[in-house]
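One protein chain omitted, others in place.
Presenting chain A:
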Amino acid sequence: MPQRCCQYAGWQLPSLTEDYGTFCRLRRNDCGVTAVHISLKVEFGGGLELLFDNQRSHKLTLPARVPLDNSTSSPPSSPPSPQNNEYEGETKPVDVAYLIHWLRHHLLKERAELFMEGDTVRPGILVLINDTDWELEGEGEYVIKNGDEVVFISTLHGG
């Protein structure tokens, strides 16, 4: 059944991703089948959008289980499928730490040092999960759920 989930989604059609999210949630709830992908919304603000093709809002679909070491080697252009999700090493549920690495490797257009420092976002970037400071939600360890919204904003200093 997970294969059908992907076919239903229509990976290249963002307008369908919400239906897809609902579908996966229904499957998980009704049949006990765990969704293989998670849909979420990501937003950038405070100037960070400039690093991401000057686009503030992005709809993403990520694998539900991801490598423990946050490696994001699968190319972004290929549709996620159960096949290329069969990662050999240890996995974990997709979390914000993975999302940050994924964004850096697949969505970021320039100057990675303005987005990340070490294993996390650089100082001065605030991460919000569903309009709440991520520090209240477990920071990078927060497990992303279908339909979540994650916002990255850079602090402003001008006046």
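We take it that contacts are C-beta pairs under 8 Å (C-beta built on N, C-alpha and C of every residue); 3 or more make two chains touch, one makes a residue touch a chain; residues count from 1.
Heads up, the rule we're going with is that contacts and distances are computed from a predicted model.
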Answering from "Peroxin-13", "Needs CLA4 to survive protein 3", "tRNA-specific adenosine deaminase subunit TAD3" or "Cytochrome b-c1 complex subunit 7": the UniProt protein name of the missing subunit is "Needs CLA4 to survive protein 3"
Against the hidden chain, chain A presents residues 45-47, 56, 109-110, 114, 122-124, 126, 128, 131-133, 135-136, 151, 153-159
